[in-house]
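Every protein chain but one is kept in place in this view of the complex.
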Amino acid sequence: MTDHDTRIPRTVPIQSATFTNPINAEIRRAAATGIYDIRGGGAKRKVPHFDDLLFLGASISRYPLEGYRETCDTRVTLGTRFAKKPIELDIPITIAGMSFGALSAQAKEALGRGASAAGTSTTTGDGGMTPEERGHSSKLVYQYLPSRYGMNPDDLRRADAIEIVVGQGAKPGGGGMLLGQKISDRVAEMRTLPKGIDQRSACRHPDWTGPDDLEIKILELREITGWQVPIYVKVGGTRPYYDTALAVKAGADVVVLDGMQGGTAATQDVFIEHVGLPTLACIRPAVRALQDLGMHREVQLVISGGIRTGADVAKALALGADAVAIGTAALIALGDNDPKWESEYQKLGTTTGAYDDWHEGRDPAGITTQDPELAARLDPVDAGRRLRNYLKVMTLEAQTIARACGHNHLHNLEPEDLCALTMEAAAMAQVPLAGTDWYPGKPGAGY
Amino acid sequence: MCGIVGLFLKDRSLEPQLGAMLTDMLVTMTDRGPDSAGIAIYGTGQAGQAKLTVQSDTADADFATLADDLGRALGVSVILRRADTHAVLTLPAAQAQGARDALATLRPGLRVMSDGQSIEIYKEVGLPREVAARFDLASMSGSHGIGHTRMATESAVTTQGAHPFSTGADQCLVHNGSLSNHNNLRRTLKRAGMRIDSQNDTEVGAAYVTWKMQQGATLGQALEGALTDLDGFFTFVVGTKDGFGVVRDPIACKPAVMAETDQYVAFGSEYRALVNLPGIDAARVWEPEPATVYFWSH
Partner (left out) sequence: MQTIDLATQPLRELNSTLQAQSAQTNATAWEVLNPRGAHAIAVGLDAPIEVTVRGVTGYYCAGMNNQAHIHVTGSVGPGVAENMMSGTVIIDGDASQYAGATGRGGLLVIKGNASSRCGISMKGIDIVVHGNVGHMSAFMAQAGNLVVCGDAGEALGDSIYEARLFVRGSVKSLGADCVEKEMRAEHLELLRDLLERAGADAKPEEFRRYGSARKLYNFNIDNAAAY
């Protein structure tokens, strides 16, 4: 017998399911560099999501509406509780907060153009308000963050709403991060930072902690802005029942709840993948908190984190949200991760669809960068048009579903319009497993 | 997340007004805690006698013959004084534990809020003004007292979840903040034999203090221990038979204001709670330092 005797069966190489090649590569990278992996985007791991839900269209027991002829309204008003001037949107899809700094000025302008053309709002980010985005956004939400970069009362009064950011889905409990490559002269000036340093933002606000203090902070912001504009409170999805209830008790007009698929400009990969709740799991507890307080539809709920299609919008609304926000999807509509840049992605050691080193500022698509040459690749007018088209398509898709379910307004979608494909999704969304009247954890079901 | 008020009288002539002063302070902290409110008041007590404050959701039925039933079970005389959902049972001090045991059988739905020679604890769900009115807190007299208004964070809005929490005879604790290791600590303390009834983080803090003192620590030592063994954010005010103490966690971002005059020492989560106290304009007003235990006693 020889070593190469082919007649004897041999053990084939077996890859470990625990020590996978990506895991091993990460161990080697950590060992070589001594720093955790930082990246942009949201959770890439597979988690139960809206894809695991289906709508039950109308047939004989209930009747659908005719497309195009019988209206299906999409309008939504945010901030009806205390604000003298609530935000009235044509569609229940808003653009989430993304900073100038994380994004180029052109990208921010494109977001404003696209959102305004579609009749919805866009949002500043952790870096202050630029004249470009104010000028191109018919409705602009001004974020109030722990760092307070660029915060000033004039911009506060120029805003159509104020969003107090407690956390975000990609990193609930964590602070912001913008690495030196993106701290250009203009970004540095807006943030009062030295050029080229790694910026680390605090995770707690500098002048309040907890809901009892938040109530007083909200009072101050209302007094400064004359009780005119809505005040949103944004939280990352972790304990949505309690956080929603406390935001309401503290006096919020709108609660923005961001699941773990929600993106970030930069944070530790371990944070993105291992902290937070899937978006699907956030909605029902938050809605229940609002209902328990008698505030559902009085305080509006905006859901974000992995919203991609009109179906996702319709599902989020059916579960009780008043509106959704998109971030990553909007960037893709502008041109992020477009296959036309594949050769450049290859040079960066990545590929179309996987590019997430947004913090490095070398985005071939010119979106997540402060490099003037790269940024010039994005035409804000064209990109804005793409975003508008995309928002229109999502809206039409959501209307298609709502009409099929017999609803003349997107807000009339209900959890009972849904069923789930998996046990996990059934449990998280609290809608029955397809073909049954049961979901795990259903009260009285004996499980 | 909450509002705390505390008042320790040096001037005994103010004692008849303690309840009224504390009630005013408590109501001022409504914004910080609209869910429930409670007060621990240290009033007159007789040596050799114990007062058990009990609470019932079905007070009419539970309290009707309670004094007789308990007296018969213990073979002693028991006096019952009712205030809304609460009642104060006065009986010989040696029978305090026996009374707790007997109540568990006689009235399983009853909750013991406190026991001791002078402490009485009243707490219920609702706005502080309403809670104070239910018990007529303003009419109560005493040497010192602690009040609390609660904005529930993670545990239920119930009577059980309201503060103050009893930590032993004549002792209580209230909390502003949020503990982050209370679940593990609850399991540890329960294994050590401590009784913890709710999922509330503060009750664990209270049980921790009680447990440390059962191990032989003084109240001061127990609070020092809390600085290392409790994780999270807290301002605690603790009441004892002789006075009260204050301790804040090392980060100390939950607010705390103290005021002292010849007549009293007062605590408030905000200065607003103190503005109606006599002579406040001339009082020494300061903030307790982080990770430092303060005490005032008679």
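So that you can tell them apart, the chains are marked A and B in the order they are listed, and the count of residues begins at 1 in each.
One rule holds in what follows: a contact is a pair of C-beta atoms (placed from the backbone, for glycine too) under 8 Å apart; a residue touches a chain by one contact, two chains touch by 3 or more.
Predicted model only: the values in this text are computed from it and were never measured.
Peer 1: Taking the complete complex into account, which shown chains does the hidden chain touch?
Peer 2: Touched by the chain not displayed, across the whole complex: A, B.
Peer 1: One chain isn't shown here. Among B:2, B:50, B:179 or B:252, which residue touches it?
Peer 2: Counting the whole complex, the residue in contact with the absent chain is B:252.
Peer 1: From the list A:219, A:293 or A:348, which touches the chain that is not on show?
Peer 2: Of all options in A:219, A:293 or A:348, contact with the hidden chain holds for A:219.
Peer 1: Thinking of the whole complex, not just what is shown, which of A:208, A:271, A:341 or A:439 touches the missing chain?
Peer 2: A:208
Peer 1: Can you name the residues of chain B that touch the chain not displayed here?
Peer 2: 252-253, 255, 257, 270-275, 285-287, 289-290
Peer 1: Quickly run down the residues of chain A that touch the omitted chain.
Peer 2: 33-35, 147-148, 151-153, 156, 180, 191-194, 196-198, 200, 202, 206-208, 213, 216-217, 219-220, 223-227
Here, only the chains that are shown with their structure count from here on.
Peer 1: How many Å are there between the centre of chain A and the centre of chain B, using C-alpha atoms for each centre?
Peer 2: Distance between chain centres, rounded to whole Å: 44 Å.
Peer 1: Report the residues of chain A in contact with chain B in the complex, numbered from low to high.
Peer 2: For this pair, the touching residues of chain A are 204, 209-213, 215-216, 239, 242, 246, 249.
Peer 1: Touching chain A in the complex: which residues of chain B?
Peer 2: Residues in contact with chain A: 1-3, 31-34, 151, 153-154, 176-178, 233, 253-255, 269.
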